[in-house]
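Here's the structure, in C-alpha cells; my notes come after.
A single protein chain has been removed from this complex, and every other one stays in its place.
Chain IDs A, B and C follow the sequence of writing; residue 1 opens each chain.
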C-alpha cells in the first residue's frame, strides 16, 4: 500500500517561497480534521462500540464467553474453513496472476472481470447458487443424497460459499503487482536454463511475496468474517455448522450481548492483527 | 515464502487446538437427532434436550445427542426443503411445515394429526411490551393507532412471529366489527363480513403506518425496542415478551395484555424421509411425544410457553392469565388460506405498503 | 494459439490459464449458471412481472441509489482521506492508514450491529443528530452510512497509489507554468486521479449494491421505503420463491458484471496508453 510523504519532501514543500503558510496550514488542518471526523463517525465509533460492549461486564465475563463449547466449536469451524479456503484461493490467485500478468491473450479483460465478479455478487446470491446446485431441489441434489454426500448445510457448503466470496482477493492483489514488475527477470531466468517451477520459486516469488502475503491476509480476514453467504448454506446447526459470524448473530439473538460482542471483538482483533502484520510487511518491505 | 519460526509456532498451536477441540466422541451405541427449530425456542430446547436425553438413556440405555438448529422459521423450512437433514422440525407456523410437505415432499400430508392438539404441544399468545410505567397508556389494540404512538413489529414477510402479530390485530378488528365469530361462516352476513374485513385491513394498515422499523426477525425487533429504545410498544409473542422482561430488565419494560388475541400454535413434526433413511423414527417420535409429558410441559412453561396440560397451565396461572383467544382455523380458515390472502406476493400486506407509498 | 496469444518464452501459460479457467468455472461460473438457468425457468412475462413489481423497483431504486450516494460520498471523502494520508504527516497517520482496511476484515453483521448502536437515536452519534431532526438508523440514510463504510477501503486504496506516483512532478510543472493551487487541482490532479477514482467508485458501488449483512440491521426494512434488493431476495426465499429470488439476483448480477467489465476495459485501455508512454 501507499506510504506517506517523506520528511524531505514535506520540508521542501514547506520551504517554498511565496507559499502562504497560513492558508497551507488551514487547508492541511481542514483535510486532517475532515478525514478524522469522517473516520471517527464511520469506523472508530463502531469499533469502540464492539469492545465497549464486550467488556461492559468486566474482563472475567469477557473471557468466560470463550469457554462456551458452542463458541469453541464456532471458532474451530471458522479456522478449518479458513485453513482450506485460503491456501486454495492462494494457489488459484498465483496461477491466475501468472497467466494474466505474464502473457498477452485475447479475452483478458473478460477473465479479469470474471475473477472480480464475486466482489460484486450479493452475498445472499453467493450462498443461494450453491443451494441451487447442491440442494435437494437443485441439479445434483438427488444424486448427492443417493450417495449420502452432504454439501450444503455441512462443511463443504460453507467452504464453497466462503471460497466464492474470497475468490478474487489474492489474484486482485497480485495481478497489478506482477504486471508492474514486468517479465525481464523471468525471461532472464529461462534463458539461463531454469525451468518454470524453479523460475517461479526463485525469481517471481521473492519479488511478489509481500504482496502475496497481503492478499492472503485480506483473503483470510474476509474468509473468517463472511456472514451473508455462509448464512444461506449453513443450516445453523449449533456447534456444528455455525461459523464465528453466525455465532455472533446467535448470541446476539439470545440477548447475550457480552458474548456476541466478545466473539465479534475476537474477529475484530483478528482484523487488527491482520493489519498489524500488514504494517510489518510494509515496514520490512521498505528496509 | 518462508514462515518465520514464531509464525510456525503459532500455526502449530492453532492446529493442536483444532485437534483437541475436534475430539468429539462418537461410539456406536449413541444416536444423534437434529431438531430444526426457530429462533425463540433456543432456550426451551436446550433444557428439553438434556431432559429427554437423560430420560431416553434411562429407558433404553442408548445415548442420544440432539443437535439444534435455530433461525427464522421460514428459512429453516427452506433449509429442510433444500436438504437439511432434520429428524424433527419444531417451527413457528403450520404453514412452514406444510411447505416442507408440499414443496419438499419430505413428510406425510397428515402430519398435523399425528400428535395431539394439532401437533402443537405448547401455545402462546400475542401481547404488548411497553416502556416501564406505560407512559403512552397503551391498554388494547386501538391504542396502537393513536396519534403519536409508534409500534415495533418484525416484517411478516421474513418473520413467522410477525405473521401472528399481524393476524392477531386483524382478528381483533374483525371481532370488534362483527361481535361474534359465527357470523364469518354464515353466508347471510356476507356483506357485513366484507365490510368488517375491509375495516380490518384499514386497521392493520394503520398499525404498519405507525411502524418505523420492520426488523427481519422477532429477536431483532425486541432488540430494537429495548436496546435502541425505538417505539412505544412492541407487539410480541407472550413467551418472547416474558423472556425479554427477564433478560433485559423488568425496570425497563412491562407487559400489557390486550382484550382479545390470537392463539399461537407452534407445531412440531417428524420428517419422514429423514427418519426412515436414518432409522431414527422411533426416537424422533418419542422425542416429540416427550413434549406432551409432564416434564416436557413443565419445561415449556418454564420457558414461557403455555403448556397444553390444564393442570400445569393452572400451576403457572400467575404467569399466564386467561384471556379470550381465537385460532387461525376459526378466523382465517387455516394457514394456507391466510398466507395466500395476506402474505403472498401481491397479498394484503404488500397492498398496505404499496398503497402507503403512493 | 499464436493468434490467441502473443508469443512469450515464459512457460506455464497453458497450465496456469487452464487451472485458472477450470477453477473459475467450477467455483464461479457453473454455480452462477445455475442461477441463470433457474431464472430461465420462468417465462419472459413472469420475469418482467418480477422486475416491474413496484416493490422490486423500489428496492432497486434504494439499493442502487444508496450505493451511488455512498460511492459518491466515498469518492469525495475517500479522496480527502487518501490525500491526507499521502500528503500530510501527522501523529497517528500510520495507524489510520492501517485501519482503512478494517471494513474488509470486519464481519458485515458486526459492522451492521455496531453502526446501528452508534447511529440509533440513543447512540453516541444518533443522540446528537436527533435534536436536529436527523434520523440515521432505520432510514435510507442508515443504508447509505452502512454502504459507505463497506465501500471506503475500495476507494481509498485505489486513489492512494495514483496520488503517490506521478503527481509531484506534474504539479511542480504546472506551478512553474503559473498555475495556482485551485487550477492545479482542477486541471492536473483531478484528471490524473480520475481513472483510479473511477475504479474505486465502481468497486464500492458494486459491492454496495449486493451488501446484505450490515444493511439489514440499520435499514429499517420498510417495504417501498428502506427495503434493499438483497433483502427482497431473502424475502422471496422465505416464501420458497426460488425463481423470483434468482430473477432479482440475476438482474443484479448482470448490472454488476457490466459495470465491472467496463472498468476493467477502461483500466486495460489506460494501461495500454501508459505502456505506450514508457516505450
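The definition used in the following text is that contacts are C-beta pairs under 8 Å (C-beta built on N, C-alpha and C of every residue); 3 or more make two chains touch, one makes a residue touch a chain.
Keep this in mind: contacts and distances are computed from a predicted model.
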Please identify the absent chain by the protein name in its UniProt record; candidates are "Sulfate transport system ATP-binding protein", "Phenylacetate-CoA oxygenase subunit PaaI", "Putative acyl-CoA dehydrogenase" or "Na+/H+ antiporter subunit G". "Sulfate transport system ATP-binding protein"
Chains still shown that are in contact with the chain withheld from the display: A, C
Which listed residue, C:14, C:65 or C:180, touches the chain dropped from view? C:180
Determine and list the chain C residues touching the chain excluded from the picture. 166, 169-170, 172-180, 183, 187-188, 191-192, 194, 273-274, 276-277, 279
What is the set of chain A residues that contact the non-displayed chain in the whole complex? 7-8, 11-12, 15-19
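Just so it is clear, only the chains that are shown with their structure count from here on.
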Longest centre-to-centre distance from chain A, chain (CA-based): B
Counting in whole Å, what is the centre-to-centre distance of chain A and chain C, each centre being its mean C-alpha position? 15
Chain B residues touching 2+ other chains are 81, 103, 220, 227
Interface hub residues of chain C, defined as touching at least two other chains: 117, 234, 237
The residues of chain C that touch chain A in their complex are 4-6, 8-13, 15-17, 19-21, 23-24, 27-32, 34-35, 38, 77, 80-90, 93-94, 96-99, 101-111, 113-115, 117-118, 124-125, 145, 148-149, 152, 157, 160-161, 163-164, 168, 203, 206-207, 209-213, 229-230, 233-234, 237, 242, 245-246, 249, 252-253, 256-257, 259-261, 264-265, 268, 271
Chain A contacts chain C in the complex at 1-5, 7, 9-10, 28, 31-32, 34-36, 38-39, 41-47, 49-50, 53, 92, 95-96, 98-100, 102-106, 108-125, 128-130, 132-133, 137-139, 160, 163-164, 167, 179, 183, 186-187, 190-191, 195-196, 199-200, 218, 221-222, 224-228, 231-232, 244-245, 248-249, 252, 260, 264, 267-268, 270-272, 274-276, 278-279
What does chain C use to touch chain B in their complex? 53-55, 58, 116-117, 120-123, 137-138, 216-217, 220-225, 231, 234-235, 237-241, 244
